[in-house]
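Excluded from the complex is one protein chain; the other protein chains are retained at their positions.
So that you can tell them apart, the chains are marked A and B in the order they are listed, and the count of residues begins at 1 in each.
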Amino acid sequence: MELIVVGSIVLGAVAFIAHRAWRTVRAARKPKTGCGSDCGCGH
Amino acid sequence: MTPVLALPTLQQLDAPAARTTCALAACRPGSRATVVDIECSADEACRLRALGLCEGTSVNVIDSRHAMLLEVRGTRLALGSAITAGITVRPQSAQA
Partner (left out) sequence: MTSLQPPTTTDVQQSGQRPDPAAGAQTTLRVAIIGNPNTGKTTLFNALTGLRQRVGNFAGVTVERVEGAFRGPDGQQVAVLDLPGSYSLSAGSPDEQIALDVLLGRDKDRWRPDVVLVVVDAVHLDRNLFLAGQVIELGIPVVVALNQFDVAQAEGIAIDVPELIHELGVPVVPTVAKRGEGIEPLKRALFIAATLPAPARKFALPAVAESALEPLQQCLVADGLLPSAAGMEALRLLGMSRTDPHLAQVPGLADAVAVSSSALRAAGLVPARFESEMRYGWIAQVTGRTVTRRINVGQSLSDRIDAIALHRYYGPALFLLVMVLVFQAVFSWATPLMDGIEWLIGAAGDAVGSVLPDGDLRSLIVDGLFAGVGSVVVFLPQIAILFLAIGLLEHSGYMARAAYLMDRVMRRVGLHGKSFIPMLSGYACAVPGIMATRTIEDPKDRLATIMVVPLMSCSARLPVYTLLIGAFVPPIALLPGLSLQSVTMLIMYLLGTVVALFVAAIFKRTLLKGPVRPMILELPPFRWPSPKSLAVSVVQRCELFLRRAGTVILSLSIVLWALATYPKANVDTAQSPAAQQEQQLEYSVLGRIGKGIEPIVRPLGYDWKIGVSIAASFAAREVFVSTMGTIYGVGDVGEGDAALRDRLVRERHPDTGKPVYTPLIAVGLMVFYVFALMCMSTIAVTVREAGGGRIGWGWAALQFGYMLGLAYGAAWIVYVVGKALGFAG
């Protein structure tokens, strides 16, 4: 039971990171505004 | 630039002197001059004009070192020496 909880949390984290990385790469490809909310630059 | 010392006209207020021209780069801090001609790349001239510096504008020289600090239409501009060397001015007066 505990392993399932821990496993799903870890899997969620992995999915989130993958999603973010994909968004960053896509933002780089498209020359448009903004740079993802995670960059800390305020834009 | 080795400026100024050879330019006695800057120290004088009389009319004949006011008709002579010199490079802006040669003007002393504290002097006032009217722009006669701007000689630099088209992009740079275009920028200078948008910043209010064009033929007929009077400028106050505030400081002159590696770059020049000017007062133009109430605003302060810092211009590199390559630019100020290409601007011809007619000195108006000198307050030393």
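Observations
As a convention for this text, a contact is a pair of C-beta atoms (placed from the backbone, for glycine too) under 8 Å apart; a residue touches a chain by one contact, two chains touch by 3 or more.
Please read all numbers here as calculations on a predicted model, not as lab measurements.
For subunit B, the list of residues touching the undisplayed chain reads 38, 40-52, 54-57, 62-63, 65-67, 69, 72-83. Considering the complete assembly, subunit A touches the hidden chain via residues 2-3, 5-6, 9-10, 12-14, 16-17, 20-21, 24-25, 27-43.
As a convention for this text, only the chains that are shown with their structure count from here on.
Averaging C-alpha coordinates per chain places the centre of subunit A 55 Å away from that of subunit B.
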